[in-house]
Structure formats: structure tokens, C-alpha cells
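Input: one structure, supplied below.
Only a single protein chain was left out; the remaining protein chains are all shown in position.
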Amino acid sequence: MINIGLIGYGYWGPNLARNFARMADCRLAAVCEAKSDRAQQAALDYPHCWIGSDSASMLAETDVDAVVIATPVGAHYRLAKQALQAGKHVLVEKPITETSAEALELVELAERKNLVLAVDHTFLFTGAVRKIKELVDSKTLGDFLYLDSVRINLGLFQPDVNVLYDLAPHDLSIVGHLLGESPKWARAMGACHAGVGQENIVYLHLEYPGGLPAHFHLSWLAPVKIRKTLIAGSERMVVYDDLDQGEKVKVYDKGITVNPDTESIHNIKVAYRTGDMFAPKLSQREALSLETEHFLRCLRGEETPLCPGRAGLDVVRILEAAQRSLRKGGSRVEVEGD
Amino acid sequence: MINIGLIGYGYWGPNLARNFARMADCRLAAVCEAKSDRAQQAALDYPHCWIGSDSASMLAETDVDAVVIATPVGAHYRLAKQALQAGKHVLVEKPITETSAEALELVELAERKNLVLAVDHTFLFTGAVRKIKELVDSKTLGDFLYLDSVRINLGLFQPDVNVLYDLAPHDLSIVGHLLGESPKWARAMGACHAGVGQENIVYLHLEYPGGLPAHFHLSWLAPVKIRKTLIAGSERMVVYDDLDQGEKVKVYDKGITVNPDTESIHNIKVAYRTGDMFAPKLSQREALSLETEHFLRCLRGEETPLCPGRAGLDVVRILEAAQRSLRKGGSRVEVEGD
Amino acid sequence: MINIGLIGYGYWGPNLARNFARMADCRLAAVCEAKSDRAQQAALDYPHCWIGSDSASMLAETDVDAVVIATPVGAHYRLAKQALQAGKHVLVEKPITETSAEALELVELAERKNLVLAVDHTFLFTGAVRKIKELVDSKTLGDFLYLDSVRINLGLFQPDVNVLYDLAPHDLSIVGHLLGESPKWARAMGACHAGVGQENIVYLHLEYPGGLPAHFHLSWLAPVKIRKTLIAGSERMVVYDDLDQGEKVKVYDKGITVNPDTESIHNIKVAYRTGDMFAPKLSQREALSLETEHFLRCLRGEETPLCPGRAGLDVVRILEAAQRSLRKGGSRVEVEGD
Partner (left out) sequence: MINIGLIGYGYWGPNLARNFARMADCRLAAVCEAKSDRAQQAALDYPHCWIGSDSASMLAETDVDAVVIATPVGAHYRLAKQALQAGKHVLVEKPITETSAEALELVELAERKNLVLAVDHTFLFTGAVRKIKELVDSKTLGDFLYLDSVRINLGLFQPDVNVLYDLAPHDLSIVGHLLGESPKWARAMGACHAGVGQENIVYLHLEYPGGLPAHFHLSWLAPVKIRKTLIAGSERMVVYDDLDQGEKVKVYDKGITVNPDTESIHNIKVAYRTGDMFAPKLSQREALSLETEHFLRCLRGEETPLCPGRAGLDVVRILEAAQRSLRKGGSRVEVEGD
């Protein structure tokens, strides 16, 4: 039996609570929430749980095996460190921390103490992303050529965060998961409208080893909602349209063929090739339920985290480089590596 | 009666010939074409025309009022200069010349000799672009906020030109026409795949006075064909989808509203606003026919060119800046001005 | 203060309970539910309510003003009659009853006792249908010409009801609401596949006074989900696509124009006319919340039911005629009137 202690019962916390509560061989043992009305709600929803407002007390008074952190990002570092130091496994909301230095510290702490540190990037557990990962891993797409993502809509401007920090984490976790490597360079160009100091439209351009690009259009100021990613491989190409109810993932048997001319580099013949398209059936299983189950398997040593702390660290490093580039008007900024 | 001399009877020339031939008070007087099979075809199609292979002879032997140049771009500068020096008006295919220095020379020569110099950017005469221009000019969209354009498909790689020079001229002429001003800075990031030295995917980012951005995604390596432009104004936003047969231009009564707080900059409240969408009826008139008629009116002094040499010069200047940025890996390059 | 007694706490009942419970000047006073586990849930959700399993007891022991019936259709007639006889207003789930004879009896009973009898066709309260009703009532569409509806998807076959009874009530209530009149004739052609005796695909054709048609394609056996209605008027036409997240209702300024020739009927000139399209902004208010509020206003005499018992009767009459036509292989069957 695994005992879970949840910190934060605001918007996302109840979803985590509900999922852990219904897993086999797992118990939601404690909920820690500072706001009294939310703590009361938790007590109503889970009458047999320890309920409190202080995480130190929770660690002292209960016997939880893992701590799930669903607070605002500002508290992630402190709470995760406290939990890891107390010998607890940790699942933390995205982004893992505010800075890459903090993230690195947590990653190294978890490694030293041999504890699981996972980041909740739920998107990775959707049927669509799992299918694309399969296509990448099985080399069905061939070699990676580029990725282009558009994530735009008319959205509420947020006073203390720009559109990069609001929307990019989704895409960055997906692209990191699919490619399994980190970009070397980032550029970001943005604009602030409406007299607000935070960018509401950002173009993020990443360069991977070998010069391969990933490009992201992020906007709160678009009249139409688009959530579309193109992933081009040397063998096939994928269009992932998250708003398409019928066929979210389309795999195109299209590409280019090269007929090298032995005489001269100038005579390379490039032609395009078109074939069938297919839209694979996607699993309809709820992503968060799958993720919860996966986290428990990691605790039992049966699996390793799909999105470990190190992947969360990579996302923060890219955000930091992008933000620096944005401040410099789009200059090329190196993404920090190990 | 206006006499037209056409140079170049390859792919596009016959369309120009057909349109000029059927205009009132206008005569296709001469066709100049170096390739003998194409010249023969011209002679069959227009039996009463002067047909020859040398532009100097055409200028000497016929009495044309205007010369229309539909040759490969490499010959534009020489032919246009020759025609202008001979006192002929000129309509030249896009792009106007290979370099901005050449374009500037032509522009200044035409101005000195008080001749019409127009560039054939046919797109400006489509029902869609004309309607959007109306919406911009009537301030229906409000102040310009940004423009985002995607022009991608699976296309034949060209050995001697990259995707920037192939596809961007369309978009650059449109954006210049709509905004009526030139960008100050350009960045371009690209990638070459398939072992070919020319970029097949390019992201072009322009910065206009006031920091307003225009962004272009150009690609020959996409599994789906997209021709979509978003133009955001402070009052309304336009989506122009050139592949939508039913409603190419959609005008969204959407945007953001700002409630400034007098106390503190941090309390500016930004909310979004959504209203009706409307898709205006577009003229179905053939763009080239309209353009031909317009050029004749310019010759008669009844109108001024919608796309004068100077607009063609601007397009070349942006291409040059973008190309330099591409060579420098995306560095910011100033767009040359007057 | 209006006291509501709800009968049936299965699938839809909790939604009705939740909406009535949060209305001002209204109290969910009683819930009647035969199944003990559902009754227990109701007691948990509404601790201050009278909870019981017998409707007669509810009427005897509580002082409800109106009875809301959310049971399977087989019980509607008996329960509604009992409530009306006890002097209570009634809101009953669709379809109002199993037979038109029963529905007529309820309608007449309510009229005699001067009680409100309304049928819960929630669709009528959606932003889309309300907007179309506005367009019809304001004569924006002109005279009604025809209606065509497609409601298909891959759906579970039901053992004891055919696709006509499952899907048509939605469309029939909408069309009755929009047109404000009843069809004279019905035809229905169907097919049973998979060896099941119930039709899984039905084409229903209604003829209105003046020969104007309404046509419905209903299917559980289609690979794609479609919910689309065309409504043609002499001035404008509407396409209502319930699955379009962006623009559910599109109004086309398209139609035909007739230039009668005074000489001969054979020379009538008919041309088509195309103009702008617009997609009006739709209210996002929850339909059931609006309907609940509306029912309470009806009880207070401030409004009259948008979907009174008589409209529910009309729907049942059309279903009966269609079902008879289906049994006769598509013969024309008169729809019963008053």
C-alpha cells in the first residue's frame, strides 16, 4: 500500500486527489492546503484523510511515501526539497521550479537519495502523444527533420507572466519527450500589445544538434484557436491537430527523395513523394489516470519516470534561454546543458 | 490606341498576351521571344503581331508605347533599362530585379523620364487582397498589431534558389501593399534538408516601426498545403485562407480591451472581446484582367500604379536583408531604406 | 418561494436538481426516486430535502408547487396526470408521453386546471437555436423554403427503440419551434442492419402546408459524426453545425431572384444571388440554467412556456406518423392534427 500526501487543493489538486484515491494498493493519506475553505472542501471530499495547512506537520505526523505538489510554481522548490530531504518521492506540477539552478538542485538531491522525482506534464500521457512517440521510436517517421508548432487563441492576458511561460511548457515537454535530446540554441521574438509589459505573442526558434529546427508560434491574441504541430521525418510526416475530434494524428507517407548525382553536387535531384495518409486509432483513456498509475509503478520500481526531474529541468533551461533572447530582441542564446 | 510589346512568351507571357489582346483601345503589337518554338507559337496565336527574337529590333522596328517583360529575372534589369531609355513605359514580372541597386536605378530612371514603371504582383488584384486592403484603409481593423503568414506545401526543391526567394515575394508584396510602410529589421532562420545547399524551410521575421512584427513560415517540405495569413488589428482581425473555396476572407470582431488603472501600471486590466464574424463577398473577376486594365489606365494618366517600381524595390530590399540574415544564422539585419 | 418536487434521480435528474437548487426564490423541496442507491445519493447531495420512493407520498406529504419528471418515458403519462390532478405545475422530460392520445389528455387536463405543462427540450435554449429563432422571427431569412437536417454518427444500437425515436425528437422540437406550425404529411424510409429488428438508419420526410419540405437523415451507422441543419429562406440561408466550435451558426446572404416575364410563364428568369456571410456571436449561457429560470418565470405568470405540452404533443404525433410510414415501407401518412 502506497500512501500519498498531496500539497495544494486548488484548481488541479482535486483531479490528482481523485485519481490517486481510486487506484488499487494506494491511499490518499493526507492533504495539505493553506486556504481554509479549500481545506474544508478536501475534508468533505476525503473524510478519512489527514488534513492540515502545514507541509512540515504533514511530513511529521503522517507516514506518506510520496508527496504530490500542486501549488503555485513559487513554492515548488521549497516543498519538493523538504519532501526529498524527508526521504519522500515527489511528483511536482509543471514547471518543476522557477529557475534551472533550483531544478538542478532537486534533481541531484533526488539522485543522491535514490528517490523518484517526476514532473506532471500530463500531455505526454494523451493517446495522441503516446501514438506519435511510438511512431518516432519505431523509426516509422525516419530521421527527424523539423518540428513546427502553433498554439494560439484569444486568451486572457496575465499580469505577471508572458505567453512564453504560459503556453510553451506544453510544447517543450512534448518535443523533449519525442526527440530525447536538448536544443543547443534558442531565439525568441515577441511583441507586447495593449500597453502591457508582458509579451502576448512570441515566436520561439530552437536549434538542435545538426542544425535541425523546432519552431513555436505562441499567442494570446489570435482570432482563431489553433493547436497544431507538424513533425517532419525523412520517411513520413505527422500532423497533430489537438482540436480535431475525429482524427487528431495524421501520418502522411510523404517526403522527398534524393537521387545523388555522382558527377557533381549541383546535380542532386530532389523529388517529392506522396503516398497514403493514415490516421491511427488513439487510446481514449484519461491521460491523468494513466499518469497516476505510471507514477505508482515508478515508486514500486516497475517503471522509470516518463518525465523525470531532469526533463523538467530541460524545459526550464529552454524557457530561461528563450526569455533571455526575448529581452535581447531575438539574439541567439545558448541553452544551458550539463 | 495603346501598343504593347511583350518580351517573353514562356509560361506567363501567353497569359499577359491574351489579356492585353482583348482590352479595348489597346493592341498587342509585338512579341519578342528568343526560343524559336515559343516564337512560332506566338506567331500562330497572334498572326498580325510583329514577332522577333531581339528586343532592340522590337524597339527600333515597332512603335510600341509600353514594354511588358516576362522573362527570367536575370534579364529584367537589362530589358527594363533598355525600354525606359527608349522612352517606353514598363510592366515587369516579379521580382523587379535581382538586386536592390538595379531596382533603384530603374526606379530613378523611370522617374527622371516620367514613365510608368510597374511590377506584376498579380496577387494584389485578387478579390481577397482587394477586400482586405479596403478593410485596412477604412480603419475597420483599427491599428495594425501583427501579421502572421504560413505558405507551405510539399514542393519541388529548386537547385538554384531557396524557398525564401521562391515563396516570400508573394507575401512581401501583399504586406507592403496593406501596410504602406517598410520593415526596419529582418531575421531569417532556415534549414537545408536532403543534402541540398538551398534552404527548403525558412522562418522570416520582420520588425516594423513601433516594434510590430510580421512573421512568415515558408516551406517546400510540409505534408499539407497551407496558405493562411492572420492580420490582427486593434479593432478586428482577419484570417485570409487562400485555399478556402467558400470564404477566403473572414473578419472577426474580436480583440482585447484595456481598462487602464490610474493607480498603478501593474493593475492594467486586459480582457478579450468576442463578437460576430463576417465573411464578405469577394469579387470573382480574374486578377490578371483587372491588372491589365489598371496598367492601361496608368498609361493614360487615369490611375497611379498599385504596385510601382518602388514597391518592387522594397520587396527586393527585404529579400536581400533576409538572405543576409539567413547566411548569418538569423542575426538581425537592417532593411535598407531610402 | 417556489417549491420543486423532482421525480427521478438517474442520469438527467441530478442536472435538473442542481439547476433548480441554485435559483433564487426557489427551493428543491423533494426528490422522489425508486432505486435506493440513487435515493441515497440524492439525500447526500440535498440533505434538507424530502426524499422518498413514492410520488403519491411526495404529493401528500410535501407542499411542492411544481413537479419535475425525469423518469423513463413509460412513466411520464401516469406521473404527469397524477401531478396535474393534484394541482401541480409540471415540467416533463422529452418525449412528453409514449402516445399522442396520452399527450393530448395531459394537455387538455392542464388547460382545464389552468396549470403550466412544459416539456424539457433543452436544445431550444442553446445559444445557437435561440439565435436562429431570432433570425426567423425577425424575417431576416424571409419566407421559409426548406429545412434539411443530418444527425448521424456511429452509435450504440438500442434493443428496444429505433434510431427515429432516439434521435428525431431533438430535430422535431427544433423545427416545430422555428416554424411554429405542424407538418401535414410524413414519410419515413429505413433499414435494419446487423440482423437487428430496429431501424438503425432512417430518412424522414415531412411536408408542410404549401408543399414545403423538411428532411432528416438519422443514423447510428455512419463513420463520421455530423450534426448539421440547413434552413433556407427566400432572403437568406442558415447552416447550423452543432459540432463547429468556432462558428455554429452561419448566415448566408444567398438566394435566388426571380424576374417574372410578363409574356409567358416559361420565360421566368431565375438567377442566384450571393453576398456576405456572417456568423453571429452566440450566447454561451448554459441551456439548462436558462430553461430552469424560464420555467420558474412561467410559474409566476411572467412568461409562457417556450415548449408547452402542445409542442410536445406535436412531436409525438410526427413520430407516430413516421413510425407508421416506416412500417408501410415509406407510404405517405397524415400527421394527426387538432
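Here the chain labels run A, B and C in written order, and each chain numbers its own residues starting at 1.
In this text, a residue touches a chain if its C-beta (ideal position, glycine included) is under 8 Å from a C-beta of that chain, and two chains touch if they have at least 3 such contacts.
It should be emphasised that the depicted structure is a prediction, and the values quoted were computed from it without experimental measurement.
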| item | value |
| --- | --- |
| Displayed partners of the chain not shown (whole complex) | A, B, C |
| Contacting the left-out chain in the complete assembly, out of A:D276, A:E302 or A:D338 | A:D276 |
| Among C:A86, C:M189 or C:L288, the residue in touch with the chain that has been omitted | C:M189 |
| Listed residues C:P47, C:P223 or C:G337, member touching the removed chain | C:P223 |
| Chain not shown: contacting residue from B:N114, B:S138 or B:Q245 | B:Q245 |
| Chain A residues that touch the omitted chain in the full complex | 246-247, 253, 274-281 |
| Footprint left on chain C by the chain that the document does not show | 145-146, 148, 154-157, 159, 187, 189-197, 201, 203, 205, 207, 211-213, 215, 217, 221-224, 230, 232, 234, 237-239, 250, 252, 254, 256, 258, 260, 265-268, 270-272, 274, 277, 329-332 |
| Contacts of chain B with the absent chain, listed as residue ranges | 224-225, 243, 245-246 |
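Keep this in mind: only the chains that are shown with their structure count from here on.
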| item | value |
| --- | --- |
| Chain whose mean Cα position lies farthest from chain C | B |
| Identity of the most central chain, Cα criterion | A |
| Size of the rotation, in steps of 5 degrees, that lays the CA trace of chain A over chain C | 180 |
| Centre-to-centre distance between chain B and chain A (centres being mean Cα positions), rounded to whole Å | 41 |
| Centre-to-centre distance between chain C and chain B (centres being mean Cα positions), rounded to whole Å | 54 |
| Interface hub residues of chain C, defined as touching at least two other chains | 246 |
